[in-house]
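One protein chain omitted, others in place.
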Amino acid sequence: MSRIDGRTPQQLRPVTIERGWSKHAEGSVLVSFGDTKVLCNASVTEGVPRWRKGSGEGWVTAEYAMLPRATNTRGDRESVKGRIGGRTHEISRLIGRSLRAVIDYKELGENTVVLDCDVLQADGGTRTAAITGAYVALADAIAWAQTKKLIRASRKPLTGTVSAVSVGIVGGDPLLDLRYEEDVRADTDMNVVCTGDGRFVEVQGTAEAEPFARDELNTLLDLAAAGCTELAGLQRAALDTALER
Amino acid sequence: MSRIDGRTPQQLRPVTIERGWSKHAEGSVLVSFGDTKVLCNASVTEGVPRWRKGSGEGWVTAEYAMLPRATNTRGDRESVKGRIGGRTHEISRLIGRSLRAVIDYKELGENTVVLDCDVLQADGGTRTAAITGAYVALADAIAWAQTKKLIRASRKPLTGTVSAVSVGIVGGDPLLDLRYEEDVRADTDMNVVCTGDGRFVEVQGTAEAEPFARDELNTLLDLAAAGCTELAGLQRAALDTALER
Amino acid sequence: MSRIDGRTPQQLRPVTIERGWSKHAEGSVLVSFGDTKVLCNASVTEGVPRWRKGSGEGWVTAEYAMLPRATNTRGDRESVKGRIGGRTHEISRLIGRSLRAVIDYKELGENTVVLDCDVLQADGGTRTAAITGAYVALADAIAWAQTKKLIRASRKPLTGTVSAVSVGIVGGDPLLDLRYEEDVRADTDMNVVCTGDGRFVEVQGTAEAEPFARDELNTLLDLAAAGCTELAGLQRAALDTALER
Amino acid sequence: MSRIDGRTPQQLRPVTIERGWSKHAEGSVLVSFGDTKVLCNASVTEGVPRWRKGSGEGWVTAEYAMLPRATNTRGDRESVKGRIGGRTHEISRLIGRSLRAVIDYKELGENTVVLDCDVLQADGGTRTAAITGAYVALADAIAWAQTKKLIRASRKPLTGTVSAVSVGIVGGDPLLDLRYEEDVRADTDMNVVCTGDGRFVEVQGTAEAEPFARDELNTLLDLAAAGCTELAGLQRAALDTALER
Amino acid sequence: MSRIDGRTPQQLRPVTIERGWSKHAEGSVLVSFGDTKVLCNASVTEGVPRWRKGSGEGWVTAEYAMLPRATNTRGDRESVKGRIGGRTHEISRLIGRSLRAVIDYKELGENTVVLDCDVLQADGGTRTAAITGAYVALADAIAWAQTKKLIRASRKPLTGTVSAVSVGIVGGDPLLDLRYEEDVRADTDMNVVCTGDGRFVEVQGTAEAEPFARDELNTLLDLAAAGCTELAGLQRAALDTALER
Partner (left out) sequence: MSRIDGRTPQQLRPVTIERGWSKHAEGSVLVSFGDTKVLCNASVTEGVPRWRKGSGEGWVTAEYAMLPRATNTRGDRESVKGRIGGRTHEISRLIGRSLRAVIDYKELGENTVVLDCDVLQADGGTRTAAITGAYVALADAIAWAQTKKLIRASRKPLTGTVSAVSVGIVGGDPLLDLRYEEDVRADTDMNVVCTGDGRFVEVQGTAEAEPFARDELNTLLDLAAAGCTELAGLQRAALDTALER
């Protein structure tokens, strides 16, 4: 069996992580997982939401959206419909939780980072690409805040790294990093978010067609953990180079 | 160690499943997991949404909501705010997917079942109680539709049963069926949806405080699978008695 | 002539008033007028809306809503539609005004009570059941606030009691407390809110088919006044027993 | 005792009914009750809403609104707020019901008349002025539709006339047709809608400060009935002159 | 060639400017350009929006709207649709910018003037009539504020006058102040806002059918400038008489 793009079952698509994409954002990453392209902009502001004021702790949140023609057929804009759809809400919340898992709020101080993840082109795995790219944008934004003395240089707001990948069972085969065409044919679809040290932040498995057994779950988790480890390496490599501003 | 209500770690709260609660709905179940009470009403209508017309296949969907004072402090109504929150969206989608996992659309024919799950009183586990109760309401609604000849008696729209339970690691201990006070103290929180034959429909694990390791995940899955099996027994028992209409 | 459920024209349906229904609300009443069931939760908060701050006076307000399948055919959720319908607005305002008619704002002090009246099952007379039940929930909430010293024990925020009932002319006959099937056939429909001492708080009469003459109005008012008196007795009886919290 | 504008208790303010105010509407009336000015435009369209199609019956509905600076302090526009307030909803519904009370749907045929009542300047009694003016606009619109053969000349869609007035108890005195300053000081406030033959279409009495007794209600109904009769005469006089188009 | 109403190409429709139309607004003008009638109410409040507080400078803004039956066929209310249309937004912004062009914010002090321009009847040129009338309402409102000592009498918040007119090329002919029937037939349509000393505040030219050449643009600008000068004279004349309040 070979995949539509010739990959092996446990192979990621080509991944690129382009830092400093936008000149305005404190952290700005254009991440691509194959044809999936997500622009992840991190905005830092001093202060925190009202319910957190005076706590000495910071906050990190995320918003996910798709351009109307990121997909094969045009979708109506949520701004025009006047309401955010359930899928958008669900993914925005997932991204926010995933990034907060590696944040030490005390070390961040009363600062807020908003991660805007806008899908410019979609081909499956937009939420996992978004998390993977947003982590890098977040790291750049925190470094910027330390340069600007919003956060003292000795502080360590990041407690680790975080990346994410999708896995699924397609035609009986467990596959890593599904493209859109694979995703729609998957019996089971799972999104896994891991820290760089191999622990889990989120595991979301869904039976699309058939309920799945414990051993299938185990196979998918193995596949995902390996994929996340590989992505963590790519994140590290991307962050290793100096960023000109 | 003992839990706030004296349960063992692997013990469910007292569960009641009261069928025929409302006289109007085709299936109507008031389910309680301890102090969590959810009214699950199933409404059957002939026909399907526009995008499914002519397919010969049916549709099942769900909406979840909370009464404003279901919780300890009053929440604003989403109807008054004019928008549905992300949490509501996320849970409504989860319930819908969980029930569709045991539906054979062809056997259902071009009929739609809407499951309304309204939380009357909340004490943790509202989404898992909702799924568990909604399955029973769905079964009653389908039986009604077969009585009324909307679906032929020989058809089998349900391919299995589905139930759900929450598990979490609280103070280092893996616990089944968390109450609200346990839930807020959990390091890891997981909602698991299983079929009656022990397979998984949804696995949603979230690191609330600390990322979790693979063996913790395994312990939680064991705990959840046993809880779901017990709930499946309670569903069967509830459905075994005749329902007066 | 006999009514569909065998009542005499001047007979109420069986009324039950169950206090302490929800464990969270400061006052919580499940009221039923026959098959009409409304959950009335009273929430007490210290402080008042901005426009009333510093006045030394409290505030009481109400919100009415129906579960989607409270009625014979499912209605769309107002939260999903993104807007509150005219009928909902109208009834919420009526309930609020009715309860405020027996409140002494000075005695209440700068506290707010919100009454949430959610119709779990509808069979006519939902607004009158809501007012009748909400009064009892309000009384319990105020008693709670006095126990908690939010309001001094010597204060008397309630100046009286309030109850409500519908009346109408159906097929030429004046009837008390209409069920849904009677309501849709009524020529004239009137909702009357009275204090326990027999005075009027609201009189809302509507010609559904034919304009009505003064003597018909008088007959309906007599009928309603007697019904309200009976309901006031039931409220007193319900409040006479001690409420365990 | 004398009223702020020197009227006797049972005296209406000066009422003007100016027909043909707008060149576009099929019926267009600028009605004034003293300083309260409401523009009532009736729009006729062939056809009826979807739920009424094929019934052979027509429909009449109304929308009420206020210009932002119709009142003493500017109110935010409901279009800007993105939602219609409860008061607007309540009054729109009242106007619609009042006019439908004198419509024979069969005689109207499958035509719809929408009454837009926009308050240009408010000084109390805007809803009663709106009903009184809208009736005249409706009569003109129906006459227009008969001229244009949308409705056959032999048909009688109007079964009577309808007018409305407010009454209230202010400082112990029952007063007819309250101005804004009287309205805010009223203990009881009542809006009464009558047909030209002296029967009631709507009676809406509200205790603003003190509950009211049966004899107070009777006094107010007498006052209102006399006021409506006088208004019916003014409507007839206005309609007696030919309308140039 | 003659125009539908017999005007010459460079002739305005009859213009009336009626001050003091509403008793509530600090400035209130009913302006008509032929059958186009716009009620322009200016509301003065002490203080400025939050983003301007402490600046010592004032603010002027505008809202434009149409009554549903201002036009030949009834339009749905934006309040009922729950959103403001693009055309409304565009015109509200244009009116606000035009009036701010003659305001000295320092001289105005921390006061806000809101101009509500509500089209009661439309026949082309509603935005230009609105600007022309709103200027007069603004002048009256500022005079009122000076009388009431909100603004010191020695201040000069107005730096000039502003008026507006539409021009267009219809059937090859450049015409001033288009009626609706001319407007829909125009190849090019331009709205021009001028100060009383003949300079431009806004020039908005749109090719409706055919792109337009530079000399056509010049002809239209000449026509518009002359029209604005004439309107400035009418504004001056209107303001020359004393306003009774």
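Note that the chains take the letters A, B, C, D and E in the order they are written out, and that residue 1 is the start of every chain.
Keep this in mind: contacts are C-beta pairs under 8 Å (C-beta built on N, C-alpha and C of every residue); 3 or more make two chains touch, one makes a residue touch a chain.
All of these numbers come straight from a predicted model, not from anything done at the bench.
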TODO: Report, in label order, the displayed chains that the undisplayed chain touches.
DONE: A, E
- [ ] Could you tell which one of E:101, E:158, E:186 or E:223 touches the chain left off the display?
- [x] E:101
Open item on the list: Across the whole complex, list the residues on chain E that are touched by the chain not included here.
Closed with: 83-87, 89-90, 92-93, 97, 101, 160, 190, 194-195, 197, 199-207, 211-214, 217, 221, 225
Task: Residues in chain A touching the chain absent from view - done: 22-25, 28, 35, 39, 41, 43, 45, 63, 65, 67-74, 77-84, 88, 114, 116, 118, 120-122
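Following the convention adopted for this analysis, only the chains that are shown with their structure count from here on.
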TODO: On C-alpha atoms only, rotate chain A onto chain D and read off the angle in steps of 5 degrees.
DONE: 180
- [ ] Determine whether chain C and chain D, two copies of the same sequence, contact each other through the same residue numbers or different ones, counting it as same when over half of the numbers at the interface appear on both sides.
- [x] same
TODO: Indicate the whole-number Å distance between the mean C-alpha point of chain C and the mean C-alpha point of chain E.
DONE: 50
Task: Intercentroid distance (Cα basis), chain B paired with chain A, Å - done: 28
Task: Per-residue multi-chain contacts in chain A, two or more chains - done: 82-83
Task: Chain-level touch network, classified as line, ring, star, complete or other - done: line
